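Let me begin by handing over the structure; questions about it come next.
Removed: one protein chain of the complex. Kept in place: all other protein chains.
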Amino acid sequence: MVYDAIYMPLNEVQKDVDEWARQFKSPYWKPHEILARLMEETGELAREVNHMHGPKKKKSTEETKKLSDEIGDIIFTLCCLANSHNINLDEAWKMVMDKCYGRDNERFDKK
Amino acid sequence: MVYDAIYMPLNEVQKDVDEWARQFKSPYWKPHEILARLMEETGELAREVNHMHGPKKKKSTEETKKLSDEIGDIIFTLCCLANSHNINLDEAWKMVMDKCYGRDNERFDKK
Amino acid sequence: MVYDAIYMPLNEVQKDVDEWARQFKSPYWKPHEILARLMEETGELAREVNHMHGPKKKKSTEETKKLSDEIGDIIFTLCCLANSHNINLDEAWKMVMDKCYGRDNERFDKK
Partner (left out) sequence: MVYDAIYMPLNEVQKDVDEWARQFKSPYWKPHEILARLMEETGELAREVNHMHGPKKKKSTEETKKLSDEIGDIIFTLCCLANSHNINLDEAWKMVMDKCYGRDNERFDKK
């Protein structure tokens, strides 16, 4: 993978959030409030994971749909936190990929 | 915002993760293991938010950088969960945006 | 505070949980499943904290009651995790108190 500095997918996602948030008088909540929301959303994701893969194991298209929705909500919340701190998520992503192909790349057994 | 079905930013991000993960014999952990990792990563984000905005309030470029890194790590973990369930994050994102401009759009005071 | 080895409050709480759990064929879920439940419960607590102290600030007796219930649920979940690992929570508590009066005791401004 060659990560192209010009191609910036997460910036697009952040802009979607910002465009929506800028309609309001107070576009973003305070950092701790966004964090609490993140906690709430990850809690809902956890419930779905337990529904699908936990004691009762209900695997269905509908369950996967709920999981997908919860992941979407978490990404939204992360974009709010990033936008309210002027964080560029494509730079964050570049760091993640650098870590993957650098520091962490020998941690697991390759094929 | 007109959300274009052809333009799929989060798919690109998912592909980055998949390309990396496919190097390994077991590309993805079990769902509950990924969830536990997510919990760990959100915990690290929470620590950074408390560092920046909590009792000691250390706001600096370096702190923002750490916050950015933690958000990147969470998005990576979410991509692992999505990929291991064949979830298309751009569809998830479309749902989020639909909710924003539909159900939730009258919840807050507009400008 | 002199912590008396004979007096063991958290053991009592653990026993309450164990007495209830032992009625069932599978008294405890798997550790990752309990962890996911913990995540769900802390998410519900986070929602209550945002309700009480977040953007909308609804402080009332009823809200405090909900917060109390969520804290109770989290302690229950922690007891399940502890019991299924034969962890003695009074020993855990002794460690916490030792840390408070040892390592961490000079961290904050005293009266």
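Per-chain numbering from 1; labels A, B and C assigned in written order.
Heads up, the rule we're going with is that a contact is a pair of C-beta atoms (placed from the backbone, for glycine too) under 8 Å apart; a residue touches a chain by one contact, two chains touch by 3 or more.
Everything numeric in this text was worked out from a predicted model, so none of it was measured.
Chemist: Quick one: say which of B:36, B:67, B:87 or B:100 touches the chain that got left out.
Modeler: Of the candidates B:36, B:67, B:87 or B:100, B:36 is in touch with the missing chain.
Chemist: Can you name the residues of subunit C that touch the chain not displayed here?
Modeler: Considering the whole complex, subunit C reaches the absent chain at 1, 3, 7, 9-10, 12-13, 16, 19-20, 23-26, 30-32, 35, 38-39, 42, 45-46, 49, 52-54, 64, 67-69, 71-76, 78, 81-82, 85-89, 91-93, 95-97, 100-101, 105, 108-111.
Chemist: Applying the definition given at the start, please give the residues of subunit B touching the unseen chain.
Modeler: Within subunit B, the residues touching the omitted chain are 26, 29, 33, 36-37, 39-44, 46-47, 49-50, 54-55.
Chemist: Which residues does subunit A use to touch the chain missing from this display?
Modeler: 30, 32-33, 35-36, 39
Here, only the chains that are shown with their structure count from here on.
Chemist: Counting in whole Å, what is the centre-to-centre distance of subunit B and subunit C, each centre being its mean C-alpha position?
Modeler: Their C-alpha centroids are separated by 28 Å.
Chemist: Per the centroid of Cα atoms for each chain, what is the distance between subunit A and subunit B, given in Å?
Modeler: The answer is 1 Å.
Chemist: For subunit C, what residues touch not just one other chain but two or more?
Modeler: Those would be 33, 36, 39.
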